[in-house]
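As you look at this complex, bear in mind that one protein chain is not there, while each of the others sits in place.
Right after this comes chain A.
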Amino acid sequence: MGSLLSRLGLECGRKAVKEEERHLRANDRELNLSYKYSDNAIKTSKYNIFTFLPLNLFEQFQRLANAYFLFLLCLQSIPEVSSLPWYTTVVPLVLVLSMTMAKDGSDDMNRHRCDKQVNNRQVEVLVEGELQSEKWMDVQVGDIVKLENNQFVTADLLLLSSSEPLNLVYIETAELDGETNLKVKQALTVTGKLEDSVEKLANFNGEVRCEPPNNRLDKFTGTLTLKGETYSLDNERILLRGCTLRNTQWCFGLVIFGGPDTKLMQNCGRTTFKRTSIDRLMNVLVLSIFGFLMIMCLILAIGNGIWEYQEGSKFAAFLPKGVNAPFSAFLTFWSYVIILNTVVPISLYVSVEIIRLGNSFYINWDRKMYYPKNDTPAEARTTTLNEELGQIKYIFSDKTGTLTQNVMTFNKCSINGKAYGELLDFSGQRVEINEKTEKVDFSWNNLADPKFCFHDNSLVEVVREGNPEVQAFFRLLSLCHTVMPEEKKEGELYYQAQSPDEGALVTAARNFGFVFRSRTPESITVVEMGELVTYELLAVLDFNNVRKRMSVIVRSPEGKLTLYCKGADTIIFERLNPSCSNLTEVTTLHLNEFAGEGLRTLALAYKDIDPEYMEDWKLRHHVANTAMDEREEKLDALYEEIEKGLLLLGSTAVEDKLQDGVPQTIEQLSKADIKIWVLTGDKQETAENIGYSCNMLREEMNEVFIVSANTSEEVRKELQRKMTPDGTEEPTVKKSRSGLFCLQKTETVADEPVNGEYAMVINGHSLAFALEKDMEIELLRTACMCQTVICCRVTPLQKAQVVELVKKYKQAVTLAIGDGANDVSMIKAAHIGVGISGQEGMQAVLSSDYSFAQFRYLQRLLLVHGRWSYLRMCKFLRYFFYKNFTFTFVHFWYGFFCGFSAQTVFDEWFITLFNLVYTALPVLSLSLFDQDVNDWWSFQYPQLYTPGQLNQYFSKRAFVYTVLHSGYSSLVLFFIPWAAMYDTVRDDGKEIVDYQSFALLAQTCLLIAVSIQLGLDTHYWTAMNQFFLWGSLSVYFAVIFTMYSNGMFLTLTSSFPFIGTARNSLNQPNVWLTMLLTSVLCVLPVVAYRFLRILLWPTINDKVRGRGYKVRQDKVLPPTPRRVQARRTSTRRSGYAFSHAQGYGDLVTSGKFLRRTPKSRPALFSQTDSPLAQTHIVGYSHNTCLIFLYSFCCCDCCF
């Protein structure tokens, strides 16, 4: 299949010859075309008008079931073999094929439309010295394109020049990952000089050599050769297809990868078709059923051979055709294959799809998963995975935007030993702050941000009174940051912050009267309580992960030199002037309080600097900055030297707002024995912090392992923790085989008992080692023994690897939930991907299977919809197999009484209509409406979820029980009528044991018995169930009386030979008594068994149902669910929590600090090979990786 498709060129971005290195020259189409690189057109559609029918049919007949029915159809066309008329197979098969075809066709039409729309977008291209507007699909590698503000990036481009100073461009990835902050890219200075001069650009003939197309989003290596000089290129110079240009009037780029070669398209890959575990189980079962069918047919065929030999040959005088016994047996084998095909009827597959579709609609319709704030209902984007929602064992969750709202609010602060932000009522009790609480009025400050909320009026009062500490506090916040202001209209300020925390702090300062207005490389302009003040910016001592602090040195208009520093409290406290010790103690108390509420804290300090010392320091700084070796270390030492003897101002507390109900949801899910792993690109401290505020990490845990080592050996050592006294050294791995023909080898890491509660926090760097082949089992074992696992600073790829690891060794069903582009890989990797919708990013949603607006809806999706879907699907399958096996086995028994001649027991019409009409709707209504307990109880007892995880409702074992049950039923249903009718006659002495009457009796018994069994399986009798069940039975009787009527016989004599059978047979009391006996014998043992089982071995379900039943009888309302305590009252706090990676502080000040040479990069921005620097890149790329599916308009464009 795959080979065929690729031959037809349907796979995106695979080339016949593997490209070793890409070489191209700007503005030289001839040369570039000679390499035959793909142009910028993309194709995601599968078919065209001519290939649709053959290809689609070909694909459809690859489904085992369809091929099987085609085969049956062929068999039926052989008159010697045909034991059933052709219409019994053709009708359902055509129905199924055409339905699927219609769906595939419309999907592909959408893809065509999407491709066309994207390919026809216009962009300005430099052709022969002129800018021309061209379609995207006509853009070639090596072309220079001009992008304007708010345009999509056409292809993967090398940024040449831009309108902004320092050749910066800002790009937005909001549509991809939901992050609103802009990312910055910078062109090489040498190309930046080209500016927007068409002439210069047209003469630009730089040659690029770079890596071949690949899907690594965060890396790019290549060189640009221009006028004999070679410049190295990295990811910083590349604009990837899929982002949008913002705040940049124009920029020019050189196309490096086009269309299918772009990193975006390389990443989209082939979406693997997700199948549920029930699907897989069903495949195995269907295959074993086929085996079973063959055995049955073989037995019957051998029986036929023997019969022909012993009886048939002597009976030959009466028989129509004499054939020899072996040949007759051969023909009979195939005849029985046709008759017994009802063990796997095609309607099974149709019904399964309908049930899944129905349950998907319930998800779409659920008002309790509808988020009114942005008008977003839940959406089941994949309609084939529902029952798997009831089997989830592991959840992998993103943090930002998923658990949290990705909104930072300045919540509290402590200034000079006094805490602000808490609201107390008259009795001194803390007041719960909610949307109704009165907000502080900032109308006195006409530059205030109207969206900012604060509830404590006292802080405003002190700041307006002119308290110097408070003013210094906010002055610091307005000066010490790397935020870029934007003032489109006078007084309307927008801040472009690299991290939302920083934005929140600067905004807070703005509202309290210290408005950061504008900046230049040398200065910062602030409006202080209405007064314009310009500070001279002398130095920015930027953030990084080791320093965990940031400082600025400014000169006030009065000429005072001050160093302002903000950073992690532990770091700041180490560097304080001893005189602050009292203040430090109080502030520590406040910090503990803040951290206890899950707030992110920073300590603020300042220091006045002696101008002479500053002169000296600046000189040394300049030397260090231009040093060729050990520049980092020298700079760090210098920074260390000056950031000393600080005076504490206070601390800030920023809330990384959790979404509503997150801790409660997590608690519910963990009660349902679902393990939640948080995989985040964020820093370790932030991740831990959120872990605590979500109640995933708790104080009372025995230990929280932190794995952050730098070598493979250390990681291994840290992973090998003993959590049980008698735990084994080596993880136990069970090897087994499963799947079709047992071809799949599976290895399972067994769960091990743990004494106590543990948690693990592992960072991306260690994870990279731990995910190596030789250590992954170790990792998994330790991780699975922990209650909580948090992986921080992980790349999108690692997220997917972790999911794959669990999938591979745990054989458990996994769910990944996220909102951004960085989650796409894990969403695709997990069995079920859930996207958080309603935010700006659509990326995750587009590749997800389910989407909704709030994390807390996950519990409803799993505990209610998932559970019900699983229950319904299992009930359906069990019942369906029961029904059809019973049906088929009766034929088997009849074989012994008809000379194994493949004579059907039932009327052919009954065989055609049994699954299609008589039993279709009751089963569907069972599997669309049934609930064992309602949603309220499902929440009350999350333990009800566990049977799904253990595959209890439908497994091979359950299947065997079903087969045994139907074996029993079929014995009853054949031999009771047989014995009851043996040698008997009607009450007027006429025939009643003729074939037609017997068929009618047997089929009526069967239908009644399976209908009662259905009733027994139904827990939730809606009017619909009653209607369909009784309706189907009445339809049956109506149909037989019609089909066996005179009129039908006279119209179509050969098709309705059963004339009069119903009339003659159903007026006999012994016929009805036989039906009663068979029904009771089929059903009562089941009732007795179930009754005793509930008494002797009650399951949680039985107990809950019993309770619900009692409650209903007593008319007492069930207890209300208790409110989960979300607050943490601990003293532990994270040392430093700030979502900030190394910023663009260097860019801010570069004009002053940097002597830019063409070859070397700015000092603070330098990219060394040290692991430290690597870590930054990882962290940063988390935000910038773009897996943008080029289109937002359609859902499954990428195949």
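Observations, loosely collected:
In this section, a contact is a pair of C-beta atoms (placed from the backbone, for glycine too) under 8 Å apart; a residue touches a chain by one contact, two chains touch by 3 or more; residues count from 1.
Following the convention adopted for this analysis, contacts and distances are computed from a predicted model.
Per the UniProt record, the chain missing from the shown structure is "Cell cycle control protein", taken from the list "Hemoglobin subunit alpha-like", "NADH-ubiquinone oxidoreductase chain 4", "Cell cycle control protein" or "Serine/threonine protein phosphatase 2A regulatory subunit". Of the listed positions A:H831, A:R856, A:K883 or A:H965, the one in contact with the omitted chain in the full complex is A:R856. The omitted chain makes contact with just one of the residues A:D104, A:D138, A:E353 or A:D994: A:D994.
Across A:L532, A:L619 or A:L1050, the single residue that touches the chain missing here is A:L1050. Checked against the hidden chain, the listed residues A:D28, A:D441, A:D610 or A:D660 yield one contact partner: A:D660. In the full complex, chain A touches the hidden chain at residues 79, 83, 311-312, 314-315, 317-321, 335, 362, 364-368, 370, 372-373, 375-377, 434-436, 660-661, 664-665, 856, 859-860, 868, 897-899, 901-903, 929, 931, 934-936, 939-940, 976, 978-999, 1019-1025, 1046, 1049-1050, 1053-1054, 1057, 1059-1060, 1063-1064, 1068-1070, 1073-1074, 1077, 1080-1081, 1084, 1087-1088, 1090-1092, 1094-1096, 1098, 1103, 1105-1106, 1108-1109, 1112-1113, 1117-1118, 1120-1121, 1123-1124.
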